[in-house]
Every structure is written in structure tokens, then in C-alpha cells.
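To keep things clear, I will list the structure first and then write my remarks on it.
All protein chains but one are shown at their positions in the complex.
Should a chain be cited, it is by its letter among A, B and C, assigned in written order, with residues numbered from 1 in that chain.
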Amino acid sequence: MKQHYEVVVIGGGIIGCSIAYYLAKEKVDVALFEKGQIGLMTTSAAAGMLGAHSESNGEDTIFSFARSSQQAYLRLKDELYQLSGIDIGYKEGGILKLVFSDTDKHQLTPLLKQPTAEWLDKEEVKKREPLIAPNILGAAYIKDDVSVIPDQTCESFAKSARALGASIMESNGVYQVEKKDGNYLVRTMHGDVEANYVVFATGVYGNGLFRQIGLDEELIPIKGESLIVHSEQHVLEYTLFHESCYIVPRNNGKLVIGATMIKKDWSDTVSLEGIKFLIEKAKAMIPSAIEWKIDHVQAGLRPGTFDGNPFIGRHPEEERILIACGHYRNGILLAPATGEMIRDFVVGKDINNGWMQTFRVDRRQSIVV
Amino acid sequence: MKQHYEVVVIGGGIIGCSIAYYLAKEKVDVALFEKGQIGLMTTSAAAGMLGAHSESNGEDTIFSFARSSQQAYLRLKDELYQLSGIDIGYKEGGILKLVFSDTDKHQLTPLLKQPTAEWLDKEEVKKREPLIAPNILGAAYIKDDVSVIPDQTCESFAKSARALGASIMESNGVYQVEKKDGNYLVRTMHGDVEANYVVFATGVYGNGLFRQIGLDEELIPIKGESLIVHSEQHVLEYTLFHESCYIVPRNNGKLVIGATMIKKDWSDTVSLEGIKFLIEKAKAMIPSAIEWKIDHVQAGLRPGTFDGNPFIGRHPEEERILIACGHYRNGILLAPATGEMIRDFVVGKDINNGWMQTFRVDRRQSIVV
Amino acid sequence: MKQHYEVVVIGGGIIGCSIAYYLAKEKVDVALFEKGQIGLMTTSAAAGMLGAHSESNGEDTIFSFARSSQQAYLRLKDELYQLSGIDIGYKEGGILKLVFSDTDKHQLTPLLKQPTAEWLDKEEVKKREPLIAPNILGAAYIKDDVSVIPDQTCESFAKSARALGASIMESNGVYQVEKKDGNYLVRTMHGDVEANYVVFATGVYGNGLFRQIGLDEELIPIKGESLIVHSEQHVLEYTLFHESCYIVPRNNGKLVIGATMIKKDWSDTVSLEGIKFLIEKAKAMIPSAIEWKIDHVQAGLRPGTFDGNPFIGRHPEEERILIACGHYRNGILLAPATGEMIRDFVVGKDINNGWMQTFRVDRRQSIVV
Partner (left out) sequence: MKQHYEVVVIGGGIIGCSIAYYLAKEKVDVALFEKGQIGLMTTSAAAGMLGAHSESNGEDTIFSFARSSQQAYLRLKDELYQLSGIDIGYKEGGILKLVFSDTDKHQLTPLLKQPTAEWLDKEEVKKREPLIAPNILGAAYIKDDVSVIPDQTCESFAKSARALGASIMESNGVYQVEKKDGNYLVRTMHGDVEANYVVFATGVYGNGLFRQIGLDEELIPIKGESLIVHSEQHVLEYTLFHESCYIVPRNNGKLVIGATMIKKDWSDTVSLEGIKFLIEKAKAMIPSAIEWKIDHVQAGLRPGTFDGNPFIGRHPEEERILIACGHYRNGILLAPATGEMIRDFVVGKDINNGWMQTFRVDRRQSIVV
């Protein structure tokens, strides 16, 4: 292990790995420390939707950020494969936001104003997805909201970053960050290193370090449970989405049914209640889902923040401590744009002002004022 | 592999292994051939209840057979541990057959006439199992209906049989049995052997061989799916039973929630429908079961017969071909008595006449006449 | 289930699924019966190399057959993805047949005469694979010997066949095939069907049925054990091959180290001996392989024949019974060409005469004469 790096990234989930990748591409001397294994925490539990539209209504700042990130994946899928030999599981088709009631329909009004969203009536939905529940009324179709396989994507970022010169170290947690001679001393299980910049990409797991560096914000876990299933039939062309639950068909033949939302639960077990809920949701979308076979179950902790938006930006008092946490339901989608934004902070490029304001770390205090 | 054995047993589930054990104890020269691994088919999917009462009403012939088998386990648990070093997971406590309605109660009337069954009123049930559903009306308590861990019990039979001199061969299927010079020629994947007696302990998987040896009976699969779960709390003292579903607490800390009944399904996958059904059944017995955590799911094929009773006895035309198949929901319970009965056919001891008539292989034809 | 099909395929490994696919493409009315699940037997244990050159020396008939099959995959990868939504894991790069001794080198002489094989000297090999063992002398490089992920490929064939109209039934074994009124009666666990043609794609598992239909050939299992591993680093660009062992990097980030060759072993367990052997082989190719982490182990039974070539062709006496078994080490590679050849028997297209002679089912008898 070297004794000095220009940038140290703490955390090897998809956010940290994307950051390391974009920095390495700029030939920045970057090291990433992951206390466990790359991509095995929240990232590995994600469904992998790049739901720029499906998770928002196309109106807020985060939408433009999400769209930019979604588009980045178009280039990344080949770029990362070239560098790492790993397929990110990019699966075209897009998403259907299903409408079973007037309320459902009403909620889609703003989204349907977007040029990228298209209204499909009942018949059209049935034609595209013949197994859909008969009480379907229609759907918003967003072709661009495709999906990837999260753990493969994360690993691909990490190996590509390595190929470009980044140092990626697993099983090496950071337990302290302190100032030293104008730089930062990063204390890890395998020794201390110095860095000009430190990036916190610790997902929901960073509260302890946050306190150390005087940050008054807290990440809140929102646990999500999912089922990984398969079917003899080729059952779905599109991702289906309804009331924050979904069925995602993957390019390896599996389907993901997700996900529960359990606040402040730090466990990663899967309860019978969660399973029952997910089966009922899947059945409401596709009645014959009840015949699908289970492969396994999984759970992960979404990193939530007080307002649902991630923290991406500078520590209020330490401008070379950068934060990139709290991506909640959308970290897979937002990884490329987050990586680019952190890179821009480091290399000093211009950054979209709306994004800076929306994601700044001390926005709660500002609101109060 | 020797060229001749006195007895060849086909099938290494709990029935075949028990038979090999009881024969080896009598110093009979016995070989068992299992096409896969010992105990990995139906046996490994069982819950392990020794439900002599819970699965019958205490009135039929099978009840006396079941009771005799249940009692055999009292000695076996130490005997098998001494010989094999394997604990069969014998767990005392007994079973509560729950009553939630007058119909439930009514169905228990014959059972409650047995001296081994005891009526517990609502309060007593609540005292013994505080987590029970509040709409409980009472329960029949059968102390003797304890449980074991099926795969460990089966392996213990097999290794004990080996310790006593039996030859047990895995990954060696039998594909043909034919007559030769007054004996039987048993053709296996690893060569032919001769035997004076051949025992079919093939569970539900013997229909092909049955046809070869001119047997007109068919085993019918009744698939059962279960959930293996755990809880932070010590939640259950007793096995709970209601409408052919149950929750069995094991001595390794796991709970088994079982089981569905799907006729003529030869698959061993677990469907979302089955899982949902089991969660609902468990919740009806223990509302807080919904909080339990899943470990894994499993499925197996109960070997059913036309009348629900096993075939244990001689081939109608070949008296040294013995059949021991079709133990349906009770093969774990009935393994010792079946082993003893087959041993008695071989060594020529007296056999209870009621059992012989009830389990004889050609009983369907007799009925018709 | 319909009562009549034009073609019934028995067996849903990669061979049966490819056959069903090519027949369905020609709008032939085809049903496939699989006793377990699609692709879970030998197929799921394969490494997935399309080793047209690596498994032969480029001189025999099988080479032209293998090359034609390999090229078919170039089209199939997109075709199958369109129809099934499943990625077959096609990974470019090619293979290095490593040379550590003069004997190694000598054995490659015929191969190196092929225009598709290229000699790389020591330095070039080191440049391409920096982790290679230092005692490397050179390698034959075959760009066309790429790889796929076998279970995904098989499932993709099955779902694509279904999309084109084939009936694919799992958990439904065939236990008898007999003649009836000029057609064949195929008896399955879920009832009888008639067919004009029956295709045996039963892998190594068809000996019982072979006897029934009067075929005097036997499939011989050659068990192969493998390790599935991963590494923090992106360690390999190419498949490495030496003395019938290999390391295959997959596009999902895993590496496969294979495989042992154990004759006449019908088990699918993995022994400590096998594991040790594979670790030593991997280490001999890549010394730092010793640091790789294990994910899981697997084993499968290669379907061997008396001369190492598959049986693809007509039953000697029943011209509408077709055989497609015995693909030994190369069933993944040979699946497309086998599917096309069986299709041609059914629809009556011309078939390469060399292939017909090499793969005919009764070639042993002919040799004897």
C-alpha cells in the first residue's frame, strides 16, 4: 500500500466504484477502500432498474441528473466490457408503469407530459404483455427505463477502474479520517495513508464516520426485500411497475420481484410477511406469477436521507472532503452521474448548479434559515 | 462388489435404509443400491413428525402399526447413535392438534377416545403456547407424537447398517430385475449381482421397475412444499397441527412449516403459490409467525397409493420379491416397523395378520373380487 | 397435452433444446419432454467453451462439424436473445493452448497448420496474459474458440423454441417408446402421446430407453468436477487450456477451472481429490491462481461413447427414431450443428455425408464387419 494518494474513496458499492472509475479515467491517483467485498452490501440487493422516469415524475432537478446518468450507461456498457471483460447485463425493453385505477392514472399526468413517456391503452398493454392482469386500464411506457445487473455492473466498474490504474482494496475498512498537515490521514485496518481528497461513498453505513468528521446528517436505512424467481415460460418483455413494486426480467433468465420498504430496520433477513406481500403484489400485476418458481430471496438497506435526495458535494467546512451517499432507491441509476460529478469536484470542472444546490450536504440547515 | 447377496434392497431412502439396518442386525447378508445419494429424495423433504395419532384417528390397523413404529424409535435413538455417531434429532414435546371450529373439534372425537390423547381447553393451550392465535378453542395433545430430523435419521440407519456388515452403495441405480436359476439377477449401473431376495424400497420412483416385474400398481406423487424458518425467540414447545398443515420445531433451532399437497406433480420446485399458502396457514396458527425469517424452501414427492396405505409385502407371484413402497405422508414414522416387517418376511418370523392384509400388494384386486 | 405431435424430443439438455429450436423454426409441430428441469443435468456442469480447435487437431470430420456449429453461434447469440430475452454469455477472446514442454509443442503441430490457429511465442503469451507461469514456452492461439454460459444458452434455446411454437414440458419423464399403427407411442409420466418421429436427446441418461428400443449401444459417464472462482483482479483475457484442463473467464466475472475425467462414476458429488487436482492444474498455468476465492464446486457426467464421437442419426431399424446423444466433452459446442442435422433428417434436407458416416448409430457393427 502506498503512503499517499491524491484521492481516497471510502466504500466499494456501486457509488464508490463509479467514482473510482471516473477518476482513474482522468488519470487521477485514486485508491478505494472497501471493508468487505466489492458490491456485496446494498448494491447487490438492488433490482437494477435505470428508472429515471419511473421513480420520479420528470419534473424535478433529480430528473435531469437521472436522465444524464441513464444516458451515460449507453456508452458505459461497451466501455466497461472492454476494460473488465464483464457484461453489465444491460437489458433493453423499458418499463410499463401500470394503471389499475383512476388514482394510478392521475399520478401519471406529469410523467405523461414528457416526450420520453408514451400512453398505452388497455389493449396495447395486453398485446405487449399478454399475461397482464385483466383489470388493467393502461400504462405509461418509458422505453429508456431499461435495467442492468447491479453486482456485475459494480464489479465491472471496479475492475475497469483497476485497469485504468486505480488501487482497489477489499477487506480493508477505514476507521478514522483526520486532518494532518493540510491533508487527510485515512486510518485503515491495514495501515494509514494520506490523501488530498477523501470521498465518502459509504452508502447507509457511514454514520459513525460522519460523526467523526463533524457532519450532522444521518443516513437512514430503508430495508427492501426481494424474490428472485424463474418461470418455464418467457413471461415478460418489459419491467412492470406499480405502487413502488415491480417485476424486472433479467438477461440471465431470472425475474426480480421487489421490494418492501421497511424503515430503520438494520437487518438483512427476509421475513414471511415480506414474502407474502411481494407475492400478492406480483399476482396483482400478473395473475399467473403465482406459478413461478422461487430461486432465492434477498434483502438490502437503501441509504435514505431526510429529504429523499442523495448527498453529493463538499463537506460544509472541509472542501476536500466529498460526500456521495444516500442514493436511496436509485443508486444504480445514479452511479455514473455521481461519479462524473465527484470527478468534476476533484479536477475542478464546471458542475450544473441545480444539481449542486439540490444535493449539497448542508441543505437542511440552509432550509431552516 | 460381490456377485451374490442374500438380500438386495433397491432404494436408499429411509425405508430402504431401515430395512437394511434390521436385516444386518440379524446378520443377513444384505446389499442396498441407491441411484443417487442416501436420503436425498423424498426423505430429505419430510418434516419428521412421528405422528402416529396426528395422521390417523387411532382406529385403523395402520394405527397399531404406527404406534409400534413410534415406540421403536425410543430404543433406536441411542442404538443408532452408538453405531453411527449421528444424532437422529429426536425431539420430545409432542403435538397439539388445534381446534378452531366445531368441525375441527368433531373430527377429533375418535382420537380423543385414545388414552394417549388428551383434551386441552383454550386456556391450557394458551398457557402452553402463548403465541397461539386468539381464536383457538382448544387442542388434542398427544405427548407421544414427537419428531426426528429425517435426513440425519436416514443417514444414521445407513451408517449403522454398514457398521453391522451391510453393503450400501450410492450412485448405483438398478435398471432391471429378472429371474435367473431360481434366484434374481439384479442389474445395476456397476454390474450384475444375484440375490435370493429383492426388496423394492424405491419410494415414488419405482413405477418403471414395477412394470418390469409385472406389478400392476402405480405410485402416485403428491408433492409437498415446505419452508424452513427461524426466529430470534424460542417460539414453540410443541408441534402444531391443523388441517394437514403443521409447524415443527427442530432440535437444531429451525422450524419447519409444511406442507402443500399437489397431486401428480413430478417436479421438486417450489412455487410462489405454495409459499403464500404456507405463510397463511402458519399465520392462522401463530399470528406472529409472519415475523419469522426464511432460511430456505424445499419440496419432495410423497409416494402415494390408490388407498393411502403403503405396500408392504410379497409380490403376488414372486414370493422372494418384497415390496416396501408408498408410505405417503408417514414414511419417517413407519420406517422402523416396515424394516422389522420386511426382516420378518426374510427370516421367516411371524407377522401380525392385520398388517399383512392391510398392506398386501395385491389388495386392490382382492377388493374387486 | 395434445395427443399427437409430429416430433417428440426426449431430453431437455442443450442438445434436445437446440433440436426443438431448429425444428420449431421450420414450423414443425414438436414437443420436448424433460424429466427434471431444462438444462440442469450435464449441460449445467459444462464450462461452455466452443472449442472447435482446442478439443481436436483440426483434421477429422468432427472438426468441420464443430466449426460449422461454432459459426452458427455467431448468428444465434442475437437470434436467441431476441426471442427469449436471455443472453447466452458469448464471450470473445479465444483460447490459448499452452505449451510448457516439447511434447506439448509437438502435439500442436497439426493444429498449427490450420489457418485459424496462430503460434504465439513466450514473450507474446506473457504480454497477453501477464500472470502466466514463467516456464511457459508459447501457445497456440485460436481466436474463434470463444465461450458461452451453458445453462443460459440452453434455457435460451428452450424459450426461443417455445416462442416459435414448440411445446416444452418439464418434470415429465418418458418411460417407454413403442410402435403403434405406424407411428410411435411415447409414454410419459403425464400420459401417452403419439408421434411420427421420436428424437432421443437423453445425454448419458438414456441407456434404459436404448435397451427398450433395441439399441445395442451404451452411453458411458465420464464425470467432470469443476471449481467456480473469482478474483479481485481482472485476471484473464483468454481461456487457457493445457492437458485437457482449462480456466475459462466468463462474462459475469466468474472463472471456471475444469475439469476432472472420472470414468463410469454416476455420482455428481465433488471429492477432495478432484478439488486438489484442479487447484494444482490452475496453479501450473497461473501461479497466482492460488489466491483466487472459491464460489462453489460442481460436477456433471459427460455422455461418452465407445469411440468418443456422438451418435447422431437414425436408429438402424427404425428410421423415424433419431438419436442425438453422446456429445462427450463438446455438447455445448456441437448443439447447433446437431440441431440442424436432426432437423434435416426430419424435413428431408441433404446432410453432409462425412458427418452421417462418422456419427451413425450402428458404426461399431459396421467396423466389425
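Methods note: a contact is a pair of C-beta atoms (placed from the backbone, for glycine too) under 8 Å apart; a residue touches a chain by one contact, two chains touch by 3 or more.
Not measured: the values here are computed from a predicted model.
Every shown chain that the unseen chain touches in the whole complex is listed here: A, B, C. Listed residues C:I222, C:V248 or C:A289: the one in touch with the omitted chain is C:A289.
Within the complete assembly, B:E155 is the residue of B:E155, B:E225 or B:E273 that touches the hidden chain. Seen from chain B, the chain kept out of the figure touches residues 38, 81, 83-87, 89, 91, 93, 152, 155-156, 159, 162-163, 168, 170, 232-234, 236-237, 249, 251-253.
Residue positions on chain C in contact with the hidden chain: 227, 229, 269-273, 275-276, 279-280, 282-283, 289-294, 297, in rising order. Even with one chain removed from view, chain A keeps its contact list with that chain: residues 35, 37, 170-173, 175, 189-190, 207-208, 264-269.
Operating definition for what follows: only the chains that are shown with their structure count from here on.
One copy, chain A, sits rotated relative to the other, chain B; on C-alpha atoms the angle is 180 degrees to the nearest 5. At the interface between chain A and chain C, over half of the residue numbers appear on both sides, which makes the contact a same-residue one.
The greatest centre-to-centre distance from chain A, using averaged C-alpha positions, is reached by B.
The chain closest to the protein's centre is C, with centres computed as averages of CA atoms.
Mean C-alpha positions place chain A and chain C at a centre distance of 38 Å. In terms of their C-alpha centroids, the spacing between chain A and chain B amounts to 49 Å. Counting partners per residue, chain B has 269 as the residues that reach two or more other chains.
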